[in-house]
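Take this structure first; my questions come after.
Subset of chains shown; positions unchanged.
By letter and in written order, the chains are A and B; residue numbering begins at 1 in each of them.
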Amino acid sequence: MTEQSRADSLAQLRARINQFVAERDWEQFHTPKNLAMAMIVEAAEVVEHFQWDTPQESIALSEERKTEIGYELADTMVYLLRIAEVCGIDLIAAANAKIDLNAKKYPVEKARGSNAKYTAYQDQ
Amino acid sequence: MTEQSRADSLAQLRARINQFVAERDWEQFHTPKNLAMAMIVEAAEVVEHFQWDTPQESIALSEERKTEIGYELADTMVYLLRIAEVCGIDLIAAANAKIDLNAKKYPVEKARGSNAKYTAYQDQ
């Protein structure tokens, strides 16, 4: 089996990752439960990059930091795609559906400029 | 400004999310530091779905659970895309580069069927 070349879309990326996993016979470890753990471990590596930063320092990133953060985001995305894969979830469809829900929870006229959790609006 | 219609690709999804944020004037809260926190909170909601499951229960998901997990994965992806956006990172390119690195760290002949961390191979 030849290593698939560069992925140019989310679907190709998912296929490339699936092949990577299959070649190593790792599907046996990839239960949704284990993959959820692996994903949050990678998300924590993103958090670790920023933990002692001031807000400003987290914005003004060197090229070196940007590359490292890109790798951590990539690892998080790899496990996100694997969970979607093994659960049979269409991630783009799920994201569209969730954004539709969020648009109702956070109507523009009430949410503008506010970081209040949406439950703060519901009694108004 | 009209709500953008359904996204069909990662690039369109990123654009739809950016518009959602801009309409609510939320860019001011979206430092990389804050977004990393928001992303791990969503990743934890994925973990919460599976925390008491046996491995088998985490595989045999009802349609209802699949929908809920899809929403949590969507929320995680939304913040992943926002971090990439505000940091100026091309997520597909970063993922390809990281998979190239992983292919070296976990060569097929050594990694096959093993869940050992890659550092276990390096002295061999």
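Heads up, the rule we're going with is that a contact is a pair of C-beta atoms (placed from the backbone, for glycine too) under 8 Å apart; a residue touches a chain by one contact, two chains touch by 3 or more.
These figures come from a predicted structure and were not determined experimentally.
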| item | value |
| --- | --- |
| Full complex, copies of the single sequence (shown: 2) | 4 |
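By our rule, only the chains that are shown with their structure count from here on.
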| item | value |
| --- | --- |
| Chain A and chain B, separation of their C-alpha mean positions in angstrom | 1 |
| In the complex with chain B, residue positions of chain A that touch it | 3, 6-10, 13, 16-17, 20, 23-26, 28-29, 31-34, 36-37, 39-40, 43-44, 46-47, 49-50, 53, 55, 58-59, 61, 66, 69-71, 73-78, 80, 83-84, 86-99, 101-103, 106, 108, 111-113, 115 |
